[in-house]
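Shown here: the complex without one of its protein chains, the others still in place.
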Amino acid sequence: MRQRLLTINKLSVTFGGLHALKDLDFHVDEGEIVSVIGPNGAGKTTFFNMISGMVTPTSGDIIFKGESLLGLDPNQVTAAGIARTFQNVRLFANMTILENVMVAQHCRTRQGIWGALLQTRSFKQEEREIREHAELVLSFFGTRLVGYRLDQPAAVLSYANRRRLEIARAMATRPTVILLDEPVAGMNPKESAALTQLIGELRSDWGFTIVMIEHDMSVVRDVSDRVVVLDHGETIAQGSYEEVSTNPDVIEAYLGRPAKESA
Amino acid sequence: MSAVFVEPHTPENLPARRLLDQDWRRLLNYGVLLALVLVFVALTNMPVKLDRRMLIEPIFSMGYLSVFWLPAVFGLLVCREPVLAGMPSYAKGRREVLAGAMVGLIGGAGLSVLTVLLDNFDLRDPLVNWSPQLLDLLSFGRGSTFGFAIWLPIGLALGTLGGLTHVLSTTARRVLGWAFVTVVAFAVFETVIIDLSEGFASLGAERVVDEIYFIRGGLTMHGAAILAVCGGLFAAFGRDQAQRAKAQFQALEGTSRTRANAMGLLACGVALVVLPLFLGGITNELLANVGLFVLLALGLNIVVGLAGILDLGYVAFFAIGGYTAGILTTTNRGESWPDWMPDFYWGTALIFVVILAALAGLFIGAPVIRMRGDYLAIVTLGFGEIIRLLFLSDWLGGYTGAAQGVTNIPGVQVFGLATVKGTDPRAVFYLVLFFCAIAIYVSWRLERSRLGRAWMAIREDESVAEAMGINTVNAKLMAFVVGAVLASFSGAILAAKVGSVFPNSFIILVSIVILVVVIVGGMGNIVGVIVGSVVLIGILGGPRQPGLLQEFSEYKLLIYGVLLVWMMLKRPEGLVPNVRRTRELHQEEYLQDAWLRGEIDTDADSHADGGTDAEPGVLPT
Partner (left out) sequence: MPSPETAENTKLTRRLGVDTFLFFMRVVMSTFVILGLLMFIGQQIDPDNFIASRINPDATGLTAAQFEGLVISGLSQGAMYGLIALGYSMVYGVLGFINFAHGEVFMVGAMTGMITSNKLDESGAWESNFALSLLFVLVIAIICSTLTAVIMERVAYRPLRGSPRLIPLITSIGVSFFIQNVSVVLLGPGAKSYPTLPDWLAQKHELFGFITIEGTRLMVLVVAAVSMVALWYLVERTKIGKAMRAVAEDKEIASLMGINVNRTIVTTFAVGGAMAGVAGILWGLLFRSVVHTTGFLPGIKAFSAAVVGGIGNMGGAMAGGITLGSAESVAPLILLEPWGINGVSQLKDAVAFLVLIFVLLVKPTGLFGERLSTEDRA
């Protein structure tokens, strides 16, 4: 029995009378890859925002490793071990690629003003470690983000590489759980297949637990242990990909067509 | 600004346009604008006030310069058209000269009309500068008819000059420009250069200076001619070499680059330590004032430039530094002071200054730190004003001396060797220099640290920075505290230098002037901030400190305002830009340029994988 990492109980949020999420129950076990799918506007991104502390739920509870995350600031949630990426890639566009990843290790490092001013040995040591870890994380994506790219601003990257850099940035926070918001959006089939494999490696080689929102059903099918379907802020089905894709409720949510084709 | 490559030598592959093929509307707009600006400058009384400052004895004063440069610049500007890289452009010719001349003529007409109006109407009531002196100056002392007649040809000539400058070849333009700038620069820096020459008297420097400068100020005719020739010659021959050296330096990499940098820094440091020994009181005083503002500006640069927090109440920390140091060291006693209140040595007081400034930074920072950027600006401004009002009030008057301030502050004893106080500007300068060195070191180290990266991330996108695990509240508070401590140093030095502190030295104006210094110099760039202080405080002067152009004191705030707006509109990255800031402010242009150079990543590697997503024409947004 794998350990339960993240449990969400009866989570609801309302924006001006509109239920973005309603009595949502959800859980993730250690080492799992869970996909969250659902039609547009189903509340998937709100769901992520809520876990990462950017939106405060109206009611319900989020329990991570036995402790509630409610009332924590986003940076504390990240420090607790939940990192995320954004649907509309939000990199620090004018910082270099290396800096983007270095800055993400903020919550895992300690040196403050005095270290920097006095150039203490521990400061230099830590800077070196930050840099090494950043390069290690970036090298996960092959040669795309390393070498001469390290010192280029993130703004010059192609769309697909920005997505990769965002994942690298999330990895650099040394999380337990990574929330991926549409990781393959805007990629071609070949690239998404490669990234799907990398997502698998994120679990097998790096030991991350992954929750991802994805519209591309082939990615969902290939990589996820479990699929959760949201519609109108409620869970309408969950289970393995096969179970979910044949569930009549899910098919109905996707306008009556089979979930597979509507991707 | 548009994203264009202006290459030094764009192929002129279209013939020059016909003489009368003009954009008349544009000409009229520029001309009318020029006329308005000229009349405005005349009515500010600048020509009369600045007439006392001679540039070239006896023919050319700064008063005339304040009017004459405008038609020439407008004449040049009206000819400018955007040149697109790789696109055909028209050859320059007589048409451009005519355009400049027309604009100059319309502008001159503005002054002609003003001359006549000055003679016939009396608007002295609202417009204080509507005076016979102005009429006298504008008509060259020969009556309004002459004045009316003369400004048309003058405008025409200056406009033509502007147009000609546009048509000239790049080299010729550069030579002329350098000649002009050299002459003006030597005239402006007269005080410093004479001062310096006295220090180097043994080398015969005084004789050279006597040759160049007229006895009562201003360059002599032949001095100006010599300088113009030197400047021109440098532009023609020396500049290429200088640029080559610069390119060579930029090509250096790794350790040799570091070594070159260190050498340069060392040279600057030695110069700054040695030069004041040869300088007189006036110049040292000026340098000390500049240094005080460098210190303030470096502090504000950390807050505004690095962390992106617009703090308009920065003067509060300056005031707290000044008052703390003043109260702790003064030999006077305030009404309500307890008996145990000691008279500290300045250095000891500095410890309290730092602690209090840091606490004030936390206290002022904490409530505002979560506010929207623009609310924060206004609220900090409010705090700046509250602090001043408290120092000024009768309530705390027993401690702070209310409007009379704290007086009788002794200087700083340095190891019994010297006393640093206002009467010895050289010593003050060294003290300021010491603290500036600290501030530079602090800015430099922090920018390249974990905290500096966090500030950068916050400046770029605060909510993402927070989601990436950065405690934005703490990081921003840190910026506030570091900035506050640097400003308090400056305040403490001011207290020791002047020997007294008054609430009126800490008005909001000071905050704004420091902000202008940081922005004109270049936000987020240490060198930029120093250049900004030297140029603005050194030449124009600070809120209460005179600069090199003392005659400008009435106009410096006006010029600060114009500079601030103009910089924001045309060059928001400042005189010495920070690479990253520039990218931020001109991101679109930067990306387009990078794309034109083929540096944009279009997933070349996915081609290798057989991918097909490369869309070379599409820019990432």
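To keep things simple, chains are lettered A and B as they appear, and every chain counts its residues starting from 1.
In the analysis below, contacts are C-beta pairs under 8 Å (C-beta built on N, C-alpha and C of every residue); 3 or more make two chains touch, one makes a residue touch a chain.
This structure is a prediction, so every number in the text was calculated from the model and none was measured.
Q: Taking the entire complex into account, which one of B:127, B:270 or B:527 touches the absent chain?
A: Result: among the candidates, B:127 touches the missing chain.
Q: Hey, which of A:43, A:81 or A:233 is the one touching the hidden chain?
A: With A:43, A:81 or A:233 as choices, the missing chain is touched by A:81.
Q: For the full complex, which residue in B:437, B:562 or B:579 touches the chain that was left out?
A: B:562
Q: Touching the hidden chain in the complete assembly: which of B:192, B:233 or B:473 does that?
A: B:473
Q: Can you say which of B:252, B:366 or B:437 touches the chain missing from this structure?
A: Spelled out, the listed residue whose C-beta touches the missing chain is B:366.
Q: Counting contacts across the full complex, list the positions on subunit B that touch the omitted chain.
A: Within subunit B, the residues that touch the unshown chain are 40, 43-46, 125-129, 308, 310, 312, 362, 366-367, 369-375, 377-379, 381-383, 385-386, 389-390, 392-395, 397, 463, 471, 473-474, 477, 508, 512, 515-516, 519, 554-555, 557-558, 560-565, 568-569, 572, 584-585.
Keep this in mind: only the chains that are shown with their structure count from here on.
Q: CA centre of subunit A versus CA centre of subunit B: separation in Å?
A: Once rounded, the distance between the two centres reads 46 Å.
Q: What does subunit A use to touch subunit B in their complex?
A: Subunit A reaches subunit B through residues 52, 54, 73-75, 78-79, 83-84, 86, 90, 92-95, 99, 102-104, 106-109, 111-113, 115-117, 119, 123, 126-127, 130, 142-144, 149, 152-153, 155-162, 169, 173, 187-188, 190-191, 194.
Q: Touching residues of subunit B toward subunit A in the complex: what are they?
A: Touching subunit A from subunit B are residues 441-442, 445-446, 448-454, 456-457, 460-461, 463-472, 478, 482, 580, 583-584, 587, 590-591, 594, 599-603, 605-606, 609-614, 620.
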